[in-house]
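Removed: one protein chain of the complex. Kept in place: all other protein chains.
Per-chain residue numbering starts at 1, and chain names A, B and C are given in the order in which the chains are listed.
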Amino acid sequence: MSAHGDMIKVTDGIERVVHWILAGSCLFCLITGIGFMYHSWSFIATFLGGPYAMKWMHIFSGLAFAVSFVYSFFMWKKDCQFESQDLQWVLKGGGYLWNVKDLPPVYKYNAGQKAFFWILVACAIVIIASGVVMLNPLYYPVVMARFAYMLHAGAVVLLGAFIVVHIYLGTAGNPGTVSAMLTGYVSRPWCETHCPRWLADRDSWKPGGEKDVA
Amino acid sequence: MTNHWNDIQHADAILIMGSNPAENHPISFKWVNEARTKRGAKLIVVDPRFTRSAATADIYARLRPGTDIAFLGAVINYAIEKNRIHEEYVKNYTDAAYIVNPAFQGATDLDGLFSGLTGAKYDKATWAYEMDENGIPKQDLTLQDPLCVYQLLKKHYSRYTIKKVSDITGCDAADLEAVCETYTATCKPELSGTIMYAMGTTQHTYGSQNVRAFAVLQLLLGNIGNAGGGINALRGESNVQGSTDHGALFHILTGYLKYPKANQPTLAVYNEQNTPKNKDPKSLNWWGNTPKYMASLMKAWWRDADLETAYSYLPKIDDGKNYSYLPIYSAMANGEIKGMFVWGMNPAVGAPSSKMIRKAIAQLDWMVCVDLWETETSAFWQKEAGVNPADIKTEVFLLPAASSMEKEGSISNSGRWCQWRYKAIDPVGHAEDDLWIINQIVNRTKALYAKEGGAFPDPIANLTWNYGKVGLDGKIHPPSPREVAKEINGYFIAEKEIEDKAKGEIKKFKPGDIVPSFAMLQDDGSTVCGCWVYAGSIDDKGENKMMKRDPADPTGLGMFPNWSWSWPVNRRIVYNRASVNVEGKPFSKEKPVLWWSPLKKAWLGDIPDGNGDPDAILPFIMVPHGRGMLFAAGMSDGPFPEHYEPLESVVKNTLSNSQVSPVITRWDEKAKEETCNPILAAGCIAALYGSEEAKEFPTICSTYRVSEHWQTGQMTRWIPWLNELVPNQFVEMSEEFAREHGITFGDKVKLTSARNVEGITAYAMITKRLKPFRIQGKDIHMVGITWHFGYKGLATGGNANDLTPFIGDPNTMIPEYKAFLVKVEKA
Amino acid sequence: MAEYIKLIDVTKCTGCRGCQVACKQWNSLPAVDTMFTGSLQNPKDLNYNTWCLIRFDEVEKDGKLNWLMRHDACMHCETPACAKACPSPGALTKNENGSVVHNPAYCIGCRSCIVACPFDIPRNDKALEKMAKCSLCHDRIDDGKKPACVTACPTGCLTFGTKEEMLKAAEKRAEKVKGVIYPANPHYETHVMYILPGTVGVEDFSHMNPHPKMPATLYWWKNLFKPFTLIGIAGVAGAAFLHYIIKGPHRVHEKKEGGE
Partner (left out) sequence: MNISRRNFLKLAGGTLAAAGVGTGIGVQPAFALPKKVRYAQEVTTICPYCGVGCGIIAHVSNGKVINTEGDPDHPINKGALCSKGGSLYQIANNDKRNKKVLYRAPGADAWKEVEWDWALDKITANLKKTRDASFKLTNANNEVVNRCESIAAIGGAALDNEEVYALTKMNRALGLVYVEHQARI
């Protein structure tokens, strides 16, 4: 474990696997979905072996998304409960948009991350439910099926945008973050900045724990 | 058809009665609609069922099955009473003015009967015109003489009032009056009305008289001979016209020559008895040419025999004996017939009381069926037919026939257009065309008789059968229809000089020359002609006019004189001399069929029916007196059509006390005799009015066809696309009837009749298109069932003809398929 | 190339179903296994192998029985909802001649066209995962022929011609028979039009949309959400880039890290 140096483990293996299944399937669905939505982007289908193959890839990838989503929902929902000070964090722009020093200390996830989670939850529910309808659209009343197609696309607008935000903030926007989902470890300063309360809590559970681990 | 399909577009009123062209002749509706959109023609549909033809009609009138004569009687009465007749036409071109024998008594005097009834037959001595000293019928051109045909007709139909007829037919009086009013409007000389009829008219015990009623009506209105008029029989099979022209019925030879009888031992006697005589110089009396046509036919069949010998080869029928469709099966049931050839026909489904028919067929020693598919007839011995094959000793041959695309030859449509069809592909598998099969049977029979001898072999041995050319390989090739077509058209077999009186020149013919027209046929044996009405179908250069495809229409009337060839002599509208007045001017300037050009001294337009100057001849050249017959002494059951009830009826005849015609052949009575064959006894029972059976079977049933299947379904039930459209047998019934019998959507029902108590099952089609008839204060129900189904084919179903009665028209013996009684219950 | 219209004059239809068979014949469609449906209508509905169908309705109005027969097939919309909804390029295309044509080679069997169609026309085959519908016999049009159904129609119910001709003919005929032209909405253009008898209403015909229009959901989907998907992604990505170059990444203090 010494390989991690003075690093703090923020995610376990399952979490990371689920995250990447979720992220991968979601991105894949997004890309193939765009391939379906825009005839001019049909090269996506061409690369994937034609639109028919892409249809089934989209469906199976959607299935993976749905399963990983359900798992991750139960995995993360507790950590993503809003608390009173989240409002404060939001009012100060989370420290991202303008430089504010006195942010309320964040527990594991800040309000932005929590919001992303809940938007993901909402969009995923819509996308998965409408996707299920679209699998057999003729079994449902036509109005319902038509709404399903519309909502599927509508939810993607929102989700697509937030995914980009998520990716930016998880990588370039916040250097050092991405390792949380790669190795599971982040630096202590990173933790102090982004989740001080959680770090404190963690240290109190396992005094010197991190060092032990290290 | 007196006219042809394209001609329907010129009608001003179209009466569809006893037919359902939208379903059974769908393309005819092209021309019906053309008349309606271009001319504003009114479409009248009279039918017990609201059919697909009725769906777009201007007037729809319902009538109880079997009451056509009553209905038409009302129209005729209306025309006479309101003087809506074409007077000039009636006086000049019909027998209206002829004086009838004073001893004649009609239905008004004799309670529905006519004078001369002896037993079950009319002695027609009194049904005759009074002749003057020159042998020409006496006339009263004022039409006032109470003995003239017109007055007798008026008297006869005076009983057919709207109210009375409405009560008989169940037709709403307002609808009936609307039909009368609209159709008789065509009495104006410039207007024409056409009648389109089919088996709904003819397949009745009074089928011939139904057609007679049409004739009377059309003659009164001046609607025969003109464009957009006529009496148009819509024929149900592609070549039923041609096969009738070629004598495929017991009572005729080719070209409608009467069939020789046993009491006509020689050709001389035959000619004497069958050549009508007429002394009116204006009447062409075309049948006066009978000896020429007969001689040419005899030479076509037995070239090397002299005419009398050839005539002696013809089998003779007994005078008064009927050998038609129904008698075939009664003879078969009795074991009198041992062998049968079936050429593309399916009596096991199509014949009346067909359950009995199948039992009759089982009495045969052998049967040869020639067909494209396995039919119920060829498979009557199979388990599906409900029989034990081991019990059936009949030997059956099923010969695979070529379809219409797999051979060439001509067929004649309803409008008498003889059209050539070409071979597209070789027959499938081992199939062969019918001509090849016929040729094989004839040649093999000839060889067999030559080898073994046998009973009266001369007609076979001497039969002229010179078809099939010898090829380079020395073998005789299969016959070509083109060779046969030449024989049908006719050619000279001896040198002959014929004087053309009109042109004042002499035409010379040598052996092998084509006969250019039937006018050139000879009675001395110098010409050969297989069917005189087809003479002229090949021109003198040998060009087959039936192959013509020139779409030119010089008259603009849609007659297309150079598209195929129409018999007789390419005349497109027969009796067309009746479309002009005695001066040769067309009654309708807008649609003149032909007209006399005084300058050219010639007829222009269609080929005129009989040459000569205007007024030189009378237009109805096939009638001995040359005039259209309102009074038809040739009919077996009365010179005027009179309403009787169908044999199976729940209604009393209120017009007279004659419930049914006295002259119909009553197999049902024979069936009751103890000596009767059990097969016939079971198959010929009828539920007569007032009998116990009529109470047990209280519902009128009518059989019919739908657009998507054809006849017995022997072809169409093997066509997947058509089975998709109509996959099952069904029975149409009114909502009221279904309610009364507890039948609901999707139910199957069982139909039984006096002849078939096991019955057949079918799906119930509950529809608003049928309604109970209000007759004599009672609601009378009817159901309708298609007769397309049987037990073979890709789609199978109950056979409607298992229910139908074994009874025929006294004139033609056409079976009654349209009005009989059944019981309907939930299956 | 001219734009064509198929005009269906319901007042002339006699329900012979020549069109139904001609369609199968030309398009090599196999027969469907059917059962009696209670009326002459058979198959009961359009299906993958039945692209046109005569629908039969019995309607009593003012004491008069109307037996309505209607040739039901693709309407070939000017703005076809099916093609708009279709995810597979080339599977559903609109031609210059007005026909909206499906190409089974590109169809992926997603059924979105069926959902989108305002007339409920396309049908799919589950096993083949393909949709099918009337193509207006565009291959015949290319060869200078009329569609198979129009060629076959005996009564003059089905006619085919250039848009101008047919619109004129439709108006004339509608006036003559006091009928109604369908679709009546001038903003919803189709290349198949009906003349309905004036004695009955559109609602008396089964399976007929009285107010045909592009489904609003489809409009939202394709005209709003579709562009916004990419606009959203691109916009956010752009904003992130701007954020990166203007404000820079949110770095954790190095010295703190080292100081510990």
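The rule is short, and it goes like this: contacts are C-beta pairs under 8 Å (C-beta built on N, C-alpha and C of every residue); 3 or more make two chains touch, one makes a residue touch a chain.
Keep in mind that this is a model prediction, so the values were computed, not measured.
Peer 1: Which residue from B:120, B:141, B:441 or B:602 sits in contact with the chain not drawn here?
Peer 2: B:441
Peer 1: Just one of B:100, B:113 or B:328 touches the chain that is missing; which is it?
Peer 2: Counting the whole complex, the residue in contact with the absent chain is B:328.
Peer 1: Please pick, from B:43, B:165, B:191 or B:314, the residue that touches the omitted chain in the full complex.
Peer 2: Spelled out, the listed residue whose C-beta touches the missing chain is B:314.
Peer 1: For the chain not shown, which residue from B:301, B:492, B:575 or B:806 touches it across the whole complex?
Peer 2: B:301
Peer 1: Among B:18, B:189, B:347 or B:536, exactly one should touch the missing chain; which is it?
Peer 2: Once the missing chain is taken into account, the touching residue is B:347.
Peer 1: Sort through C:43, C:89, C:183 or C:215 and give me the one touching the missing partner chain.
Peer 2: Missing-chain contact among the listed residues: C:89.
Peer 1: Please give every residue of subunit C in contact with the chain that is not shown.
Peer 2: Listed in rising order, the touching residues are 1, 16-18, 20-22, 25-26, 79-80, 83-84, 89-90, 93-97, 99, 101, 103, 105-106, 138-139, 142-143, 146, 148, 151-154, 222-223, 226-227.
By our rule, only the chains that are shown with their structure count from here on.
Peer 1: By number of C-beta pairs in contact, which two chains lead?
Peer 2: Answer by contact count: the chains A-C.
Peer 1: Counting only Cα atoms for the centres, state how far subunit A is from subunit C in Å.
Peer 2: 40
Peer 1: Could you give the separation in Å between the centres of subunit B and subunit C, each centre being the mean of its C-alpha atoms?
Peer 2: Distance between chain centres: 48 Å.
Peer 1: Touching two or more other chains, which residues of subunit B qualify?
Peer 2: None at all.
Peer 1: Give me the residue numbers in subunit C that touch at least two other chains, ranges are fine.
Peer 2: none
Peer 1: Going by the contact rule at the top, pick out the subunit B residues touching subunit C in the complex.
Peer 2: It is residues 22-23, 26-27, 29-30, 32-34, 37, 50, 52-56, 706-708, 720-728, 730, 745-746, 763, 765-769 of subunit B that touch subunit C.
Peer 1: Can you tell me which positions in subunit C touch subunit A when the two form their complex?
Peer 2: 85, 87-89, 91, 106, 108-112, 114-116, 120, 124, 129, 215, 217-218, 220-221, 225-226, 228-230, 232-233, 235-237, 240, 243-244, 247, 249-254, 256-257, 260
Peer 1: In their shared complex, at which residues does subunit C touch subunit B?
Peer 2: 11-18, 20-21, 24-25, 30-36, 38-40, 42-43, 50, 58, 60, 65-67, 69, 154-156
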